[in-house]
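Chains shown are a subset, placed as in the full complex.
Every chain is named by a letter (A, B and C) in the order it is written, and numbering of its residues begins at 1.
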Amino acid sequence: MAKRRRRHHQSKKEGLPPGTPVYIGEVRDATVAITVFDYDATHVHEFTATDLAQLSDARISHRVTWVNVSGIHKVEIVEQVCQVFGVHPLAVEDICSTETRPKAEEYTDHLYLVVKMLTVEQGDEGARINAEHTSIIVGERFVLTFQEEHEGDVFDNVRKRLRDDRARIRSLGADFLAYALVDAIVDHYFAVLEWVGDQAEALEDQVLANSAPSQLSAIYWMRRELTFFRKQVWPLRDGLGLLMRSDGKRMSAEVVPFLRDVHDHTVQVVESIEVYREIVLGLVDLYMTTVSNRMNEVMKVLTVIATIFIPLTFVVGVYGMNFDNMPELHWQYGYFLTWGVMLAVVVTMLSVFRYKRWL
Amino acid sequence: MAKRRRRHHQSKKEGLPPGTPVYIGEVRDATVAITVFDYDATHVHEFTATDLAQLSDARISHRVTWVNVSGIHKVEIVEQVCQVFGVHPLAVEDICSTETRPKAEEYTDHLYLVVKMLTVEQGDEGARINAEHTSIIVGERFVLTFQEEHEGDVFDNVRKRLRDDRARIRSLGADFLAYALVDAIVDHYFAVLEWVGDQAEALEDQVLANSAPSQLSAIYWMRRELTFFRKQVWPLRDGLGLLMRSDGKRMSAEVVPFLRDVHDHTVQVVESIEVYREIVLGLVDLYMTTVSNRMNEVMKVLTVIATIFIPLTFVVGVYGMNFDNMPELHWQYGYFLTWGVMLAVVVTMLSVFRYKRWL
Amino acid sequence: MAKRRRRHHQSKKEGLPPGTPVYIGEVRDATVAITVFDYDATHVHEFTATDLAQLSDARISHRVTWVNVSGIHKVEIVEQVCQVFGVHPLAVEDICSTETRPKAEEYTDHLYLVVKMLTVEQGDEGARINAEHTSIIVGERFVLTFQEEHEGDVFDNVRKRLRDDRARIRSLGADFLAYALVDAIVDHYFAVLEWVGDQAEALEDQVLANSAPSQLSAIYWMRRELTFFRKQVWPLRDGLGLLMRSDGKRMSAEVVPFLRDVHDHTVQVVESIEVYREIVLGLVDLYMTTVSNRMNEVMKVLTVIATIFIPLTFVVGVYGMNFDNMPELHWQYGYFLTWGVMLAVVVTMLSVFRYKRWL
């Protein structure tokens, strides 16, 4: 797994009046794309907006309008779009800051939702979870969505359904569209969860088979990824719970069971993350004990070899001494007797070791 | 214990409209069996349904109807059965996804319950806990149950009681039947708990008797099984608590004390799992300390042998030197004196070791 | 401390209709004793019941009736007694299962309380905490108690007070008697707590004085006993809290302050158990670090001896070589010079070790 580094600097915003939008996130220079869906049960109008007048027109229409802005680094564009739909300045500020945590907030004439779009990103140093800051504004007959970038979008499936004249989504309001978008994001969490699960099982297999120092940092990065993952999903649970209980004001009674469904999915993801965390903590223990066991093995071999040969070496040293008067040296079979004694010592020691279960 | 591997892929559902049922679970090709019980206090009609008209008829009857569908991998059959009884599409989606967590949900004209049927499964790699996704729909005068497979069913005891004309269950409504089914599942948790307890006690005995590296992975798998077990039971507690408090709307006042009873059993199972978790964590510590102790023992022996013989080997090395002028070599009893000195060294050292309690 | 083994098999009950009492607990064949107290402020009638008619008579009397059944393994007797007093079948089922957790349940015309009577049991393998399953049924003017066995009863003090004509308990109702019985059980928890405290302090002293491998399993069993103890007491807290808040329906306002008192004692016991748990966890750390320290000591000695003698042995080895041309061998004082060099090496090394604080 790749290293995870902080890239954002919320402190840039320090000292500015509240409600001043400042882009906080990775430096980007991609162009901003504004795509609009203006639909009702019978018609759907899809276009890329080039000036604000188009958005104003769409707002006035009696159809549901979905405006998707890809590229929040162009703060002035975000601000202009928001002004058209009368979004509260504090929401605008949060749209531009990628560090804002997932939440749901009710303003007088719109709802503001922050959800993190999670994907597994393949980098040079390995894969890791990438969190794209996504804001969803739900008003009467309009939904605004703001993303960091455009590629690899999980919203594509919603777009397909919108283009389909028979899809139920077309006959329902802006609140159902908002739900569908959140659902698309949360559904993709399961793909991330499966990637995490694959990593965890691979690590588990490796550690059980043979512990190598490289696994140690792999476990460590796994732990960090899970901490990151949980941080991105956990607060969403409370946000969705809040929406479910805000009886029928912004979210119609018809949408509430669907919200409960996506809330359930979020809880399921959080519970699975917790389970993986437990597994990884178990792996840390397993790794450490495996290492200890290894060392133990090594020590035992050293001990056995040393304890057998150290006395023998002493014995042969004795008869290497040059004293004038050493009777044993002149015995006919002294040499062979010495070998016999040494053999006896070895056999005795091996028996003791076997008895003590060191071999 | 056997390895536990993820087999389900919730991400298959990504991008589909909500309420689209997709089978998420192990690949199966068994046929689907639909068994029906249509009963009241005096009559019971039990049959295997072959077409949907039979189900429609049963629904219209004034008797309580229990439809059990074994085999949720045939999504279209699940959908058709659900349509006959007017089940909400979101519930149908959850019926087909084996990853859905235990819960209780109230829809306008039926209750939806998810319970995991747990069994100990003997596999090639050893035994492990198997969780079968079970859905229970409770409506007015009907209960639908959906299972993954048919064999080894914990519902058999309920069936026996239904066939018995004197059994109380026959004179009570659909809500009591639903309770009886949940109770049958939860009662079987105790068998799983006992298996877990046996494993834990066997491990405990082994670790206390003699720590071997193989125990390490056994402890690790034990830990994972407990995490899995808890994940399957824990949410059920909240689900049942919800039903108990939903005063008399779907669950009649007469059934509530029974619900409280099964809720109590669930809490008891969860508490026992927690106790086993504590025991297993204690075993990890015990194992690690036992390993350290062992190593300590080994080190002490090495130290004692080495510290005794290293100086002796030096002494005999001294008199193995070939200097022309080494007076001791020519003494009459130099050799025997050397032995004496060496013996004195050994005795002194052994006394010191004994004093320091290393022996 | 003695090993703790599961002895009960709740799974025996699987598949039976709810409310079917089955004895779950240790196999026993003792006879069942039914003792009855029938009292009011002026009279007390104490007898051992031999047939159910006696109980029916006592129930009808206008006095408070306390029936104590010792021996729940005779399920049929328990059932008959319960029938006389109209106890709910689910309560009867729980009375017979020794695995039921402590709780308080309100049925339409009686209260059901489960409390664990804890005692320190001296066994062959050492002492351990024994939990006796005790059920208390409180109805209007009657209290039923059910115990596993008769000997060493903590209820004896209540019996003495009942026999005393001036005791307050005589002039108060069944609810006060029930409180007095719970209070007697909870008061005895302090004796168990003191035994646990003595064990913990003894262990603490041993570990601080000198760590031996046997302490390891003692700490482990201590941990298990505390887990067991907490499991028996913790749920009682909630049960008593429930009773306190059930304003005056079953428990008269006069008894509530007494209930609060026994609730307080339960909380105090739970808090003390938590404190002992912390102490035992601290002991685990202490033990492990003490073991590490010991090993460190041993290693240092080995290192010092080895590092001093290994170079010396090399030196004497050099002059044991048999080269024809080794000038030093023929020096007049070569031998003595060698000794000098070796002494210098030893002195230098010892200084270095002392400087590095290894000695």
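Please note the rule applied: a residue touches a chain if its C-beta (ideal position, glycine included) is under 8 Å from a C-beta of that chain, and two chains touch if they have at least 3 such contacts.
Quick caveat, the model's predicted, so the values are computed rather than measured.
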Starting from the 3 chains in place, I would like the total count of identical chains in the complete complex. 5
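We adopt the following convention: only the chains that are shown with their structure count from here on.
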Go ahead and align chain A to its copy chain B using Cα positions, then give the rotation in degrees, nearest 5. 70
Measure off the straight-line distance from the CA centroid of chain A to the CA centroid of chain B, and report it in whole Å. 26
In angstrom, rounded to a whole number, how far apart do the mean CA points of chain A and chain C lie? 42
Where in chain A do residues touch at least two different other chains? 320
Partner chain B, residues of chain A touching it in the complex: 154, 156-157, 160-161, 167-169, 179-180, 183-184, 187-188, 190-191, 193-194, 197, 201, 208, 257-258, 260-261, 264, 267-268, 271, 275, 278-279, 282, 285-286, 288-290, 292-293, 295-296, 299-300, 302-303, 306-307, 310-311, 313-314, 317-318, 320-326, 357-358
Please give the residue numbers of chain C that touch chain B in the complex, ascending. 5-6, 9-11, 13-18, 88, 90, 93-94, 99-101, 103, 105, 107, 210, 213, 216-217, 220, 223-224, 227-228, 231, 235, 284, 287-288, 291-292, 294-295, 298-299, 301-302, 305-306, 309-310, 312-313, 316-317, 319-322, 326, 328-335, 338
